[in-house]
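Excluded from the complex is one protein chain; the other protein chains are retained at their positions.
Then we have chain A:
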Amino acid sequence: MKVLHYAAFLLALLASVSLSSCEKDEDSEQGNVTMEFENVVGTAPLQLGSTRYKNAAGDTFTVSTLRYYISNITFKKADGTSYAQPESYYLLDEALPVTKTFTISSVPAGDYTGLTFTIGVDSVRNVSGVQTGALAPSDMFWTWNTGYIFTKLEGRYNPDRSTSPPLVFHIGGFKSPNNTIRTVTLPIANKAIQVREGRTPQVHLKADILKMFTGKSTIRFSELNNVMGGPNAVRIADNQAAGMFTIDHIHGN
């Protein structure tokens, strides 16, 4: 029995030595990355309320609400390896500036040349029962047809005419054939996101809402102004994937 005790002690000692040596390993250095989303309309920053905008089809509109989910953020290195943030769910709300900037911690040190994320929420979390945090039930969750609203844009079309119909774009749905989950990969031109211990690079992204209505298919508000999932939500999601999000610049590298 005593022999066994000694053996166990030695093993434990060995384990702790190898663990602590791991901590000093250069590969395990970690840093943070701050993500900063700016919602824009073409080149202008989005203003909620009465500011008039024009879509690609020439329709005038205003925006009262803009919210969207960004999830499963992955940083990719040039060598093909990547780091996927666990529990990676963010609900961004134009009306709540604090939600548009967030910091991802414990990213392994390295030079990342690609950024991948999902616009929306993966199908698993749509059907996994009640969730917490960014995924807690809110008005971004369809109760009558279980699932998250991935992007919500509301406003008015033709705000200066006597009949000014509401714009309601609720993009969501995770089941074929009306699956609106879109994953985008944004290349990082010129320089990489350099993650190092004690340094927090900031990735500044732009989300251009005009790109929701043009790209793969151009949307006319006279024909389409009320979308709650379904085939028309797929059209908008395809537009979103085609170029709504871009990396504008990176600083603090």
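In this section, a contact is a pair of C-beta atoms (placed from the backbone, for glycine too) under 8 Å apart; a residue touches a chain by one contact, two chains touch by 3 or more; residues count from 1.
Keep this in mind: contacts and distances are computed from a predicted model.
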Item to complete: One chain of this complex is missing from the view, so tell me which of "Sugar ABC transporter, permease protein", "ATP synthase subunit a", "Cytochrome c peroxidase" or "Methanethiol oxidase" is its UniProt name.
Response: "Cytochrome c peroxidase"
Worksheet entry | Contact residue for the chain not shown (choose from A:45, A:137, A:166 or A:252) | A:137
Practice prompt. Specify the residue from the set A:58, A:86 or A:129 that touches the hidden chain.
Written response: A:129
Fill in: Missing-partner contacts on chain A, residue numbers
126-132, 136-139, 141, 143-147, 175, 178, 229-231
